[in-house]
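The next block holds one structure in the form of structure tokens; read it before the comments.
Here the complex is missing a single protein chain, while all its other protein chains stay put.
What follows is subunit A.
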């Protein structure tokens, strides 16, 4: 197991290099001139523009730019944005906000999704089952930003339960965006759990558990659930990417100053270093989280063995 983890961690290096190169190329290929856009209405003098281009290596060819960036990266330097602020500062400031939001979203997704899926799966075609089916279909078919506006309108404006945007009210400010961020994955988790529970309930080992005289809560909540969670864990791990992409939309709509919105803003301003820096953080989290999920997977299912 230890060797497996070490190998997986080593694998993150080429993945990170590939990811940064990819983002770098995309930003390089973006139409428009970041320096001119930066200046807005009052044009900078050509001399000032040239100075900025020089400082950010914008005159170099792509590969040179990238290699210079990598060189800085090896010394722990993520570069700086056009206002001279180090990217690492932006990240350390905004990362905790996004982590809080994402953790809350995963918790919501897993807890509510699994409970809804179990309730639906143990009695097919029951009221609960139909409720879960209809509501998950609805969530899946609505675009995230529509869902966000809907949540803001209903729970923020009409009921006034949660702030509509911003982070002014601490934990309460995170609830609405976390639900919106979790919604799509929650629907998938519920569906997946429902199918998985229904399938596992037909298995022979469930019959054995009943024949042992175990309570229905143990038969379902222990014997069936543990097996049913195996595909759910896999899904949650793989789905983290969509959660991070979702954070870009959700943080922007809810005006939350996390990494997601920073990506949005820096794409608008074509701040190459910021985009690459943040996406690299995303990729790193994705890889780490997937490793954790794979280890968890082996804990839940003893038939899985690494090495």
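Simple rule for what comes next: a contact is a pair of C-beta atoms (placed from the backbone, for glycine too) under 8 Å apart; a residue touches a chain by one contact, two chains touch by 3 or more; residues count from 1.
What we mean here is this: contacts and distances are computed from a predicted model.
Undergrad: So which of "SDR family NAD(P)-dependent oxidoreductase", "Cell division protein FtsX", "ABC transporter ATP-binding protein" or "UbiD family decarboxylase" is the UniProt name of the chain that got left out?
TA: Per the UniProt record, that chain is "ABC transporter ATP-binding protein".
Undergrad: Out of A:58, A:73 or A:214, which is the one that touches the chain we can't see?
TA: A:214
Undergrad: Can you list where subunit A touches the absent chain?
TA: Subunit A touches the chain not shown through residues 202-205, 207-215, 218, 223, 226-227, 300-303.
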